[in-house]
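What you see is the complex with one protein chain gone and the rest in place.
Chains here go by letter, A, B and C, matching the order in which they are written, and residues are numbered from 1 within each.
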């Protein structure tokens, strides 16, 4: 399975009572269907997955699967701390039409799991039991856990582990993985501010929260890379850098949802304890997205 | 509500297929009922809560409530990342007879939540909506989040926030909280290796994973404190220090479950990716618990 | 050698051109001579040692040795990254009358030194060559390096390593060291906000920056401990807690120097890039020290 191009890890629309907002799921997906996004990641970090019940995740997977255009590859973010739950959720997603499972590094019992062998045990036992391939998801900013490059290299030999989404922003690690993984194993960028550079280093594609609000700009960088238009690529990269920083590290999901509201998508409110950006933050986001149409 | 004495944050028994093992829940609870443990905390970190589905948590709460002796205070570890899910779970626990909810600091979106105001927003909105009082649960070793002492002091003014379980091991913070919280707000120790010292500093009680395997030893320290038998207290503290370190920081829940198996309780296997201790680790635990009968 | 009581790690007086201010060294030392401080630590963290040249350190050691009352034990903070320089400085201090060398954990090459064996190699080779005994100095807040309790236990068997100043504030570590070190090896507290508790746990004395500004209050806690006046001890501990926090973790050496100026000692300006506290910080310090006379 080729994971090329820009994947959108979609946000989860809530209404102002905090319930899943089905009509807005449909609205957003239909909008993104018109782009050349490569696919959707559903129930990831941008989707406030940790705020969703298991039932809500299944509902959301089902809704997105129903509305997604046929050319969009569907990836379910199905990782849980236990092997058992992860396998169960990934296989439910598979039944709904999802083609791969994005699986976060387990991390709660840090003193026991912060070792390469524990992480490898987890991924191997998960991948042995899932009916769809596994994409490792490394996101130390949230998990406090950073799976080492050489553990990834060893896991890349497993026939059902096909890629990693590396969101640490550590370029040296990206380079090392690109050099050391088995042929066919794919490294996906997870951070818009270094998208162009990650592609140059051998990433085959990217899963970018930023693409929720400004898919065309993210795709423009991918197209420039594919067409070897170096100047255009760098230029687009510079244009998105500030905006992408605001809706990821600085203001997070609530900021991203505000940027979506600006650009014709439904962002809406996050679930508490996340809260809508302050007026100043909103203005800063508006300024940054002025020239980045959705 | 007085939270005095030793509370046991019970482990969750699984059979060798990984399912909840109801008969062993009953067995363990009936054993602990014979002690003077002050109560049970159900679905906490020692209970592998992050490995349990919502349905399993409800089942476990129900089972423990059914078997617990009437003098045992029941506390439900009900924290989730969202206010909504936390309130929902805490109120379900209340219906089952639980008297307080232990609520972990939310921590996944660290860049947004690692601020006192975000933590206070979370606890206040939760406590406004739960039908039973809230106990703050601070466990930075797992969450990477450490709620500041002055935020706790301010939260202590909320009528439905009654205590904190402080598991960081930071004694200076314990002292500061004891000095600065509102009268009636209780500080609970969360770490057996400093139990005696925490009581000396003003902790009213403790929630100790170690008590799963060796409740009498933990209670002995509490009794010595209550009776002002300083020498006995220090002596017991020294006797448990090494064993307590092994089944908490060093070998975690799998080590604790092994110690339970040694002492007449059912420990059994943890859920993957946690795995049973190595033979060497088991021997080390056996050596340490030789003189600590259950 | 007994290290009992309160030791003052003296600040270094500079004039407003930033030069060592000999007259004020004499003034301060003569003031402290009137107290029952157990001794002086010269050129430690409170002494802005990292701001001093080697020549200035020798000058300062010489000055303090000249003015110190005969009953004060003199300790030279002589640690440097290299074994060679540490030995050289410690032996120079010995010639000037210093009785022990306080030696900070080396830490610059963290990837190589952050292992128990590297730290043990350092302390053993240093202690083999110094003519006065070595006191280990652990201060992770500045060094990013935390020497493990079991490494300390093993080092405690070296005949020329006699104590540790543990400034991490980790009480569990203090307890473990008190239990595991060789008889005669002494654990010194390094943090005023937990002084009383540290003594209770088996610390034989303390090296407290706070004692620069309020030696009598620090000594009062020691005396209460020696006389087994528990209530007085806890009471004094509570009285100093806030002030001690301000002049150590919150406002650091510049704050401490301001508190000295308030209490009849010469504090004066720190060396840049440290700078004098803001007006608000000064007021906060003044408020906290109102009832803590020097």
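The rule is simple: contacts are C-beta pairs under 8 Å (C-beta built on N, C-alpha and C of every residue); 3 or more make two chains touch, one makes a residue touch a chain.
Every value quoted in this text rests on a predicted model; they were computed, and no experiment measured them.
Undergrad: Of the chains you can see, which ones touch the chain that is left out?
TA: A, C
Undergrad: Specify the residue from the set C:1, C:23 or C:50 that touches the hidden chain.
TA: Selected residue, touching the omitted chain: C:50.
Undergrad: Which one, C:22, C:69 or C:121, makes contact with the chain that was left out?
TA: Hidden-chain contact among the options goes to C:121.
Undergrad: Among A:82, A:143 or A:194, exactly one should touch the missing chain; which is it?
TA: Of all options in A:82, A:143 or A:194, contact with the hidden chain holds for A:194.
Undergrad: Identify the residues of subunit C touching the omitted chain, counting contacts across the whole complex.
TA: Answer for subunit C: residues 18, 45, 48, 50-51, 53-54, 80-85, 106, 108-113, 118-119, 121-122, 125, 141-142, 144, 249-254, 271-275 touch the chain left out.
Undergrad: Tell me which stretches of subunit A touch the chain missing from the display.
TA: These residues touch the chain not displayed: 169-172, 175-176, 179, 191, 193-194, 197, 200-201, 237-238, 241, 245.
The criterion applied here is as follows: only the chains that are shown with their structure count from here on.
Undergrad: Linking chains that touch, what shape results: line, ring, star, complete or other?
TA: line
Undergrad: Out of subunit B, which residues touch more than one other chain, so two or more?
TA: none
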